[in-house]
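Every protein chain but one is kept in place in this view of the complex.
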Amino acid sequence: MMSNNPYIPMPVTITKIINEVDTNDIKTFRLTFQNKEDEQKFKYLPGQFAELSIFGKGESPIGIASSPTEPGYVEFTVQKAGVIVPGLVTAALHDLEEGAEIGMRGPLGKSWPIEFLEKKNIVVVGGGFAFTTLRSLINYMLHKDNRKRFGEITVVYGARNPGLLLYKNELAAWEKRDDIKTNITVDKGNESWKGREGFVPNVCKEVAPSPKNTVAVICGPPIMIKFTLPVFYDLKFAKENILTSLEMRMKCGIGKCGRCNVGFKYVCSDGPVFSMAELEELPRDF
Amino acid sequence: MTNFKQIEENLKKEAKKLLEAGSVAVVLAYTKGADEKHPQPFAAKKADDVANIIFNEYCNHNLARYIVRYAPGTKIAVAVKAADSRAVVVLIQEEKIKRENLILLGIPVSGMKNQKTGEIIDEKTTGGLTNPVVYDVLLGEEIHTGKPVSPYTVLEQYEKMDKDARFAFWKAQFDKCIRCYACRKACPMCYCDPCFIDQTKPRWADKSPQSHGNLMYHLTRFQHLAGRCIDCGECTRACPVDIPLYLFHKKVAKDCEEMFKQAAGMKIEDKLVMVDFRVEDSDKILE
Partner (left out) sequence: MAASVLKKVVIEKINEVAAVLMQKGTLIAPVKEEAGANFREIKDPKDIYLDYYNSILSPKMVFFPQMEDFVKYQLAKPKADAKIVEMNLKPAFLFGVRPCDVKSFEILDKHFYASGIIDTYWKARRDNTTIIGYAFDLDKPVDSADFYNTLGIGAADPEGSDIFIVKKDKELLLKGITKKGEALLGELSMLEKADAKDEKYFTDYVKKGKEKKTRFMKVDDKAVAKKYEDIFENNEYWTKMSDACLSCGVCTFVCPTCYCFDICDETIFGKGTRRRIWDACMFTDFTLETSGHNPRTKVSQRLRQKVCHKYSFSVRKYDVISCVGCGRCTRSCPVNIDIYSMVEEATKL
């Protein structure tokens, strides 16, 4: 009976920790499965999340940052969270070292709608720390088996300063490829920064992707979303073709505990991925 | 006996006057709930709302509880019975509100009833008082009949218990607790945000309704109310599982009164006994 219990985490080992930013509060954790059968059952797509679990601290829902095209492990980029409410789990995670064992429940939630995205041009817009499941999506699309399934891929990714950009090596690699247009920007550069300066919404305006057969996938802090959406509406993107991932306080991750309920949806199980058209149907309560 | 209809009329009249003149933003009073026997606290904000105001023997709720909900500086009129007025006094002493922002519509009452059982509950709810301790307008005649009732007579049986018996008593009572927090939410003196029990770092007590967490929650709350509880009985009335919280609060209030010669919320000029050191204070508290 207990084997299918959705509340029990599977054991995983932290095999790699990457410090992503200058401020040392965002790290990527690579987790490998301790049981082969768990690994086989853990079938996910970009956009989904999992609950990371540390006994004594609790669980925390984190978006999966790796792509299913990288077998053998799952990666999560975790920010040490919380000023007002201290994030117990994320703080504990940051104190762990490679080799530590933790728990994981998932994959949870709905992914980016891969079938819907196929044969279309994709504009990926990300801001700051909210780039994790977008990275998963980009790596998935760029994989040699998948690249042909998608049209043009355009990326606009920004952070407050160069030190806060995630996945710097991968960004550099993407910039060298010709099957993806990469636009990296920072609000304010430094002496060594040779790239673009400017806010994400402005860069989107400059890049001005055509709405024709194109889907925009946007994740970022609320303020970025607020100013980026009008840019895409001005470019005549339909609401069905603008996707985002919602954040809401979650606990169970499987649509039972009621915490992330907004209108007739549970963000954890009916989302977290929603189109702007779907969000418009929901009450303004998040 | 209080003429409830008369008070209701006067309350409506005053509320209307205040709202029409714009001298207050809100009048805290009572309105009909599902029926007259189940009245609800009510915030009248327009002169039209006044028609919905009622006052009867079931209007027990301590309206001082709602004052802190309004932004500082808001002009508020509150219908205050004896206990409500004492709560207002403590709120003023603790600088949660300013006296000049309040208009207190005093209500002298006796004969208040428990809405479930119909029994008269004056001794349990008003600390033996019938008249508000502070007010701007009095909506009825002050009541000076009979000899004053001691609020502490109900403690007789409780005080006979020794330390172990009391602990066993409270443990059994708190084991009933479902941690709905109605007691703290109904309490006019419980305004902390966040309440210690909601904090996660440190987490002072488990969230689950088990003995140790329940004890931690209630005993800490008792402690936080020492010398501040004005004996309105709202915690007990709100409790869905009938934990007699008032016994503990009354006992502490009685001890405080004996040690410091001062009951909570009687005079605005008083200083709270737990924050004010006086040379003549009893040393009993150190025992």
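A and B label the chains in the order they appear, each numbered from 1.
Note that a residue touches a chain if its C-beta (ideal position, glycine included) is under 8 Å from a C-beta of that chain, and two chains touch if they have at least 3 such contacts.
Since we're looking at a predicted model, the values are computed, not measured.
Note on the undisplayed chain: of the listed residues B:185, B:267 or B:284, the one touching it is B:185. From the options A:158, A:255 or A:271, the residue with contact to the unseen chain in the full assembly is A:255.
By the touch rule set out above, chain B reaches the unshown chain at residues 33-35, 38-43, 61, 65-66, 69, 115, 176, 178-182, 184-186, 193-194, 198, 206-210, 212, 234, 237-242. Interface with the hidden chain, as seen from chain A, comprises residues 1-2, 4-8, 55-59, 81-87, 90, 99-101, 103, 247-249, 251-252, 254-259, 261, 263-265, 269, 283-286.
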